[in-house]
Structure formats: C-alpha cells, structure tokens
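Structure in structure tokens, see below.
The complex appears here without one of its protein chains, the remainder shown in place.
Chain nomenclature is as follows: A and B, assigned in order of appearance, with residue numbering initiated at 1 for each chain independently.
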C-alpha cells in the first residue's frame, strides 16, 4: 500500500500500535508513532500484554534492552497478536552481539508468526547466517542488499535492512529505498523509529501482514522526513526535534511526498 | 494557592518531588519538575522508595508502564508518603485499557490516601464508572466536565481531567482551565508532565493535600507554557524543547503570568 493511502486510513481509524521496546529510544518511538496519526501504547508486563493486543492493530517487538521478563512478555504478546491476526514487526536489535539477543530473536521467529523483520545491515546479515561485523547494537559493514534477500529467504517473510540505502525483500524482488540522510544514523533510535513507522503503515494496511511495498513506503516516508529535517537542523541534536516536525507534516499532508519518494524495484540477479 | 506564591516557595525551599513513573516520559517529567525549581528524584525499587519519602515533599504516582514490582513499590511509597503527611498525586495512565491498570488504580486509591487524581478525560470517566472510549493510553471522546465531577464525588478527592479545556473539581464546584495549545496533545507525555507540575505546586502548598485551586493554577501555568512554546515552535518536535524553555521562564518570573491565566469557576448545575 502506498504511504498516502495508508496515512489517510491512519488519520481516519487512529489504530493503536502496541510497542514492547527498549527504554533507550522508547520516547522517540512513541512520538514517531503519534506523528503518523496512530496511537502508541508502550506496555511490557506479562500481566497485560495479551489483553493489550485485543485493542491493538499492530505489535512492534524490539529487543534493544532484553531481559528474561521482557522475552516472556514478547512471546505472550506475539502469540496473542497472531491469534488476532494483526501484523507483528520484529526489530532484532543487537542480534549477534550476545547469546541472549540471538536466542531471543530465534525464539521470537520460531514461536511467533512474525510478519516482517527490520534491522540494520549487520543484524539482518546475522539472521541470514552470513558473517557480519556487529559491535554492540551498531553495524559496521557488509553487503546489506544480499543479506536482505538471504534473510527473507531463510525466514520466509519480508525483511528490511536500513542504512544509507534501505533494502526490502521478500526473497524474490528487492526494493531499494534511496530516501534518507546521514544524520539519521547519528542519532540513537532512528532504526527503532523506522520499524515503528512500518508498524503504523502495516496497521493501516490490515490483513496481518506487512507487504514489501508497504515496508518500502514506510522507509521512504521516514527517510524523506529525515531529508526535510536535515535541511533545517544545525547538527544531530537539533535534527531529532526537526525529524518529528517533518514526519508529522508529511503524515498530515501526504501530498508533500509527491515526487520525493525514491523506491526502486530491482531484480535479485 | 496561586501559582506565583507557590513558585516563590519552590525557589526558596527547593522541595524534593519523588516520581514513581513510566520509562516512556520519565525524562520529560524530570525536566519539567526541575524547570519549576523543585528537585526531581525518580526511584522505583521497593528497597528504597519508603526511605526516599523521608526527604520528599510530594509523591507523584504514574502507572504508565505498570508491572507487579512497580505496583508494590507504589503501594509502599504511597503509605510512607501518607505517614509523612505529604501530598500524593495519582496519574492513572491507561486505566480501563487493561485489567492490570484498572486494578492498580483501584488498589492505589483504596490502600493509599491519594490527595488528588489527574488524568485524561477517558481515564477520569473510567474512574467515575462512566463509559469512556479509551484506546491504549489515549482518550478519544466523552464529557470531560461531567466525568470530573462524578469522579471527584466517587473518590472523595479533587480530580482533574486534562484536555482542550482542563477541568478540576472537588465534587462541588468546577474550575475550567482555558490555557493550553493543541500541540500539547501531540507530544507524548504532556499529561504526565502536567501531573508533575501539580505535584510541585502541591509540595509548595504543604498540608498533605492538593487543593482544586492549586491544581487549576498548576494546569494554567503549564498550559500557558504551552501557549508560549507553540508560538515559537515549528511543529510538535520543536515544541517540546520550547515547552521546557517557556515553563522555566514562567516559573522563574511568575510576573509573566499576570493577565494570562484563564481559570474560570463554574457551578456544577
């Protein structure tokens, strides 16, 4: 689904997007969700996550600061989201950096029907079983495009790797998203935030899936917001408030996106 | 107590305001508290919350991201605050959205002598036993004024419902606060922050209570800061830093409030 159509639905339906996420970037993720027009709710307790899914239109699972209680909550929420047929996004933050993160991503992918996975190039390469240079939660190198295709094939769901160019693939074709600005990689949380935007557009799309087109449109929208914000900011610190300004402007007036979205379909060959 | 008098006391006495709150908006809540001139402390461990009350002048309880350990800490802190006779504010974030939130609010209201309750219209309607459209932690509709009066009568303490117009009632009269700007509802945490401002002014007022006048003055002060900030901001992202600028200016020079506070007393009829 194209971003303007999805954003129109979001404004009309105000879908609730449930995030189980880390405490580092949670505020940005909530504000980004609200900026799309969707309603964010952050809730992590095993005692309430299943019930929260009853009113949610999408679940975004982010393992940025994992611990056993959070993993338990993610599994409960993921299964409840599956039962309700809403899309479930996974941002496998830091997978490959520690056993806890790797096992958590593996468990979530095996015990929950995840609709799509979105991470940085190193995380996606790790999930694809390729070698990757990951340091903590940062990816340092690697062929993001190939990793995206490989991971999508291995996992059987659409996968996105964010970076200078974002790649989205279902294992067949590849969508390359050219929107964005280097400042996005210089603030903490732009990766988490981009997965949140995907969650919002997937909530609008409905059907319990997140199509490669919708994922690419979400990344192009967020990347375009980054371009607009970069032109207004004087550095990485002032960039973040302008990013929310710009995202909100684009989401409430999607006509502004016209002619600015750079999504290119490529063969896998 | 009028805001200028309370702010004068805060500057003089530097009261400690203890927040047990959620990890989504905690940074904003701490900065807002500091901007009033009060000293914020965020502490959640059962092992230290009672001891923290010994030096605190107010306790603000916010259930935005509840779990059983947090509920236990809230109960311990609330009882300790009651023993010390300091005001206890409750922000029942998301009450009605899940059983955990509803039961937590109920337990806090039955086991702690809460001085006042401040929430959005949907949360206050839920506490009043009225029907409300709550989605996650967002309120979508309802008669906020009637809900405020009903909740104050049901709970026997002053209640505030924040929204386009804020309402404050002790079940008898109603104070309507006209200050504010729509941008306040477009950032995550303005509700939590407004309860924090109430906590700071209640700390200054002393006596272990939060009078409707003091609550309304706090909401008018925060709303006025929102008006000033909105005139300087270019969107919701840049609004938040300007909100802290403006709040800090008004709190250090309360004369600036003169002629700008819009609090109207209304009959309940």
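As a working rule, a contact is a pair of C-beta atoms (placed from the backbone, for glycine too) under 8 Å apart; a residue touches a chain by one contact, two chains touch by 3 or more.
These numbers were taken from a predicted model, which means no experiment stands behind them.
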item	value
Full-complex contact with the absent chain, from B:16, B:108 or B:184	B:16
Touching the absent chain when the full complex is considered, from B:3, B:34 or B:147	B:34
Residue among B:138, B:205 or B:240 that touches the chain left out of view	B:240
Chain B residues touching the omitted chain (full complex)	14, 16, 18, 23, 26-27, 30-31, 34-35, 39-48, 51-52, 55-56, 69, 232, 240-249
Contacts of chain A with the absent chain, listed as residue ranges	22-25, 27-28, 64-68, 94, 97-101, 135-138, 140, 186-189, 234-238, 240-241
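Operating definition for what follows: only the chains that are shown with their structure count from here on.
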item	value
Length of the line joining the C-alpha centres of chain A and chain B, rounded to whole Å	33
